[in-house]
Structures are given as structure tokens and as C-alpha cells.
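Note that this complex is displayed minus one protein chain, with the remaining chains in position.
Letters A and B mark the chains as written, and numbering starts fresh at 1 in each.
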Amino acid sequence: MEWSLEKMKKTILHFESVSKNFGGLAALSDVSLSVTEGDVISLIGPNGAGKTTLLNIATNLLPLSSGKVFFEDERIDPLPPYRIPGRGIARTFQILKLPLKLSVLENVAIGAHSRSESGVFPIILRLPRMRAEEMQIMEKAKEAIRFVGIDDHMNTITGHLPLGTQRLVEMARALMCEPKLLFLDEVTTGLNFHEKQKVVSVLQKIREQGTTIFIVAHDMSFVMELSSRIYVLNFGKKIAEGSPEEIRKNREVIDVYLGRTETNS
Amino acid sequence: MNTKKFKIFGYSIVLLFLLILPAFAKGNVMFLAVLGLIGGIAALGVNIFFGYCGQVNFGAAGFMAIGGYCVAFFERDLHTPYLLGLVLGIVASGLVALLVSLFLLRLRHFVLGLGTTAFGLAIYSMFAKGFTAYTHGEDGVSLNALHLFGIQAGDKFFYYVALICTILCIWISHAVRNSRVGRGMVAIAENEVAATSMGVDIDHYLRIALVLNGLLDGLAGGLLVKYLNFCSPAHFSLPYSILIFIAVVVGGAGSALGAALGGIIMFTINEVLTPLALYHTLAYGVILGAILLFMPDGIAGGIRTLSHRWSGVSRR
Partner (left out) sequence: MEFFLLVLVSGISIGSVWGLTGLAFTAIFNASRVINFGGGEVAMVGAYAGGLFVFSGIVPIPVGLLGVIAMPIVAGFFMNRVFAEPLVKRKAPVISSVLATLAAALIISGVIGLITKFQYFQTGLIFGTKPIVLGVFSISRQYTAIIVSVVGLAFGYWFFLNKTHLGLGLQAAGIDPDMASQVGINMVRMRDLAWVVSSVIGGIAGFLAAPLLIASAVMGLPLVVYGFIGAVLGGFGYPLATLAGGIILGLFVQFFTAYISPAHTDFLVFLALMVICAYRPTGILGLKMYE
């Protein structure tokens, strides 16, 4: 029951009774959640709880079996996946999916794809409008690279960089589509302390700009530190939601994570 | 930057050499050069589909056949001037690519490679065995020699035309590659899921790539038949499709200059080995195998790695 000031702020993302079945397996069952604009939300849960599935459904990489997804009060679940960035939703991936042979600058520049529009003809003929747009994209990419703090590596081949830096490249790339909502899938996994700090500071900066951040993670300290609200999934069902304090004290969540006797959940 | 000036200097030298080559070329060299350049154009076409988008095309000779046969038929039956016939051939090839893309682009990678092979073979058998009353099948169609202002166009003319076309195609390839479209294509090649999540409409871009492939290869075919004054299925068979593909791999998939170079090399070797026809197949196998095992990024990639090591770029 959250009849509070929170409701005054806009709901930017809304999952309404979303379910996803793979054959006989229910990956998600009747999950509903709301994300308020400007917040930092985290989704946690044990392995296999359905977190990445939920993320894939939000970005339309997977079709849902039933339910609806609303972004800024408009249904987005029927859209083809490549239209999602244009709406203002960006995401990073748990297993890095960056073209490793390209330079950092090129990789980040790809991110502007949904925000630019030159077609093949203007490109081949190198019309002035296309050239201007190309310069704009490059400028923006350089800015994004500076924002996340990796300008030393602007022309380095992405494959040559350590994982922590690669994740920052991916974040810079995601920022290029001017997202209102940024999904981060296990963004701190595999990073050392120093790299994690860097990611956290970048996330603070992003949040200050007013972007809504949606984190899927395992790392509890990271989640607790940043989030204003946490959702917990287990076996595809939402079992808890609340502030970090409330979640910390929640019996069921503790059971699930410490693996005590499995009650019905 | 020093590397840039060096590059410009290097390219200028090569260009100069290419421009004055006809002056001191003897005997067969011109013939090889023209065929090599045509091979380069064909390879540039496949480079866009394979080098940029990462999709296999084993049917490139089919596009060449369409370009070539269009030129031949238009000349034989409608007496169209060559330039018009060539343009029509290119357009036809592009249209066929568009048509084929409608059903082949539901596939990816291996099965797409199989589909393109089927396409190449279908075109070949259509011209070689089907409809032979019209196409004269294996006998081919002969064309008149090209005459400009009363003079018969010879090796030198075709050489410069092919050279200009090659440079044009390299230019187009670069323009595409260094744009959002090109970046989108490379993203598709590396990981489709990532590309989609960045807003890339994969089907649309693959279609563009295949059509560009068709256009360029149609040009190559149209040039070839007029140069040889002969259009026959033998030049558009599966081995030729494979040769073009090998050329792209050898030269360096993803690099326009590399692909052009690969095309020139492979097609020249192809002609040079004709008297030694017995060694053809073995030679191709050895070249392809060597490149795959030792220089998987092709010649262009090898040069790039060398230049990086030389100037210590990736250290930064």
C-alpha cells in the first residue's frame, strides 16, 4: 500500500501481470511492478529466478506469454526489439556483447544508431546533411566516453581492454541513445573493487541527470547502496518489494537467500 | 599524424603506378590487369555482404551472370548501346538481389550460405541448361567489340574503365562503412542481439547489403562480357563464386582495399594458371588454407597488424 508522495511522480515503466512460459516451464508468473521516474530500482533474486527473462521481455528480445508492459503510459510489448532504443530505453548485457574488433570510439558511436537517420543514399553520395550528422555523432560519442571517464582509451581496440573498462564502454554506448530508462544487467559482475567504484560513480552521475536506472544484480552491497526501491523475484514470482531497509528485514527474502526450508513462495 | 601522411603518400604512389602501367606493360599483362580489376570489383561486392555483415555468399557469380547476360541480350536483341546495357544489367542484378533477399534473409550464417549457393547454381543452370534456345546455353553469346568514336576499344580502354570502377566501388564501400549504416552492419556481424538492442533493423540492413552486393557484382559481370566480347555460363559457375569468396578472405574481409586486392590477386592467378590448369585447384586450396591458418584477417589484416606493431598503436 503505497499511497504516498511517491505516486505523484510519474510512473515510467509498468509491468502488468506479466507471465512468460517456455514450454511447460513458467519463467515468470503474474509479475507486476512499477518504476517511478528518476529512481534507482533493483531487481534481485537467486539464480534462475527470472530476472534476465524479465529484462529481455522489457526490451522485447523475448515475447511475453501474457500481460502488458507500459513505458511512459504507452504499451511497448508489441514493438519489434529494434524500436526500443528509439523510445528511450537502453540496456547493457550480462555477458558482454560488444564488437571486440572495433575501437572504443566506433563502438560507442554505434549507440547513436537509434537517434540518427541517414539512409544509404545520402551515405553513398556523402550529402552535406549526412556528413554533419556523422560529425555530430562522433562529438556525442567523445562526450559520452569522457562522461564515463575512459577518454584515455578512445582509439583502443575494445578487445584489448580489461572487463571493467569494457563495461564502461558499454555504458557509454547505452547513453548514446539518450535513454530515459537504463537497464543494467549484472553490470558489476566480475569486476574488482576499484572497477566497481568507478561504475558506481558513473551511475550516480547518470542518476543526477534524471535518468531512471533499473539494475538486475546479485551483488547485495552494490544494490543496497544505490537503490531507492528493491524488487525480489523467486521462481518467477515477485515475493517482495520495498525500500532497502524493508527488504533487509524481510523474512521470506532472507529464507530464499540463505536457502532455508523452501516454504511455498 | 604521421601514419596518415604515410598512408596518403603510399596510396598516391600505388595510384600513380596503376595509372601509368599501360605505358610499359608488355604482352599479356594488360589482359591480366583488366581481369584482375574486374575480380576486384566482384570481391568488393561480396565484401559488403560478408566483410561487413558477416554473412556468407557463395552465389556471387550469379549476380555477375545477370549483369553479363543482360548486356549480351540487350545488345543482341535490342541493339542497345553498351553503356545503357551495362546500366540496365546493374539495375537488373540489384533487383534480383532485392527479390532473393525477400526469402533468403530469413536465414543466417550457414543456411544462408547454402541458400546463396543454391541461388548461384540456379542462375548458372538457368543460363547453361535451361531455356537454351534463347540463351544458347554453354555455347554462349558473342558480343560485338566496343567501338568509340569509330575506334575499337582495346585493353587500355577497358583497363582505365575497370580501374575507375574499382576506385569508385572502394569509395562507395568506405562511405558505407564509415557511417551509421556501416557500423550497424558490423554490429550485426558480431552479435545480432546486441545490434537489435541498439536499434538496428537487421533485415533492412542485410537487404541493403545484399542489393549492394548485387549491384557491384552486376557491374563486374557487365564489364567482363564486353571485354571478352563473349558471354558464357562458364565464367559464372560455382567455382567462380567460390573464387570470389576466397578472394575476399585472402584480401581481408571487412577491408575494401583488402577485398579489391584479394580479387586482383586471385583473378590474376586464375588466368596465369590457365595453361597449368592442373594446378589450379591445388593452388587455391593451399592459398586459402595458408591464409586461414596463418593470416586469418587476410592480407589487409596482416598489414594492419604489422603497422600497429611498428608504430606501437595498441599499446596506448
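In the analysis below, a residue touches a chain if its C-beta (ideal position, glycine included) is under 8 Å from a C-beta of that chain, and two chains touch if they have at least 3 such contacts.
Because the structure is a prediction, the values reported are computed rather than measured.
Looking at B:Asn28, B:Thr132 or B:Gln152, the residue that reaches the missing chain in the full complex is B:Thr132. Note that of B:Gly36, B:Gly67, B:Gly94 or B:Gly113, the residue touching the chain absent from this view is B:Gly113.
Within the complete assembly, residues 54, 56, 100, 103-104, 106-107, 109-115, 117-119, 121-122, 125-126, 129-130, 132, 238-239, 242, 249, 277-286, 288-289, 292-293, 296 of chain B touch the chain that is not shown.
Assume only the chains that are shown with their structure count from here on.
Separating the CA-averaged centres of chain A and chain B is a span of 42 Å.
By the touch criterion given at the top, residues 172, 175-176, 178-181, 183-184, 186-187, 189-191, 193-194, 196-202, 208, 212, 313-314, 316 of chain B touch chain A in their complex.
For chain A in complex with chain B, the residues that touch the partner chain are 59, 61, 80-86, 91, 93, 97-102, 106, 109-114, 116, 118-120, 123-124, 126, 130, 134, 137, 152-153, 155-157, 160, 173, 177.
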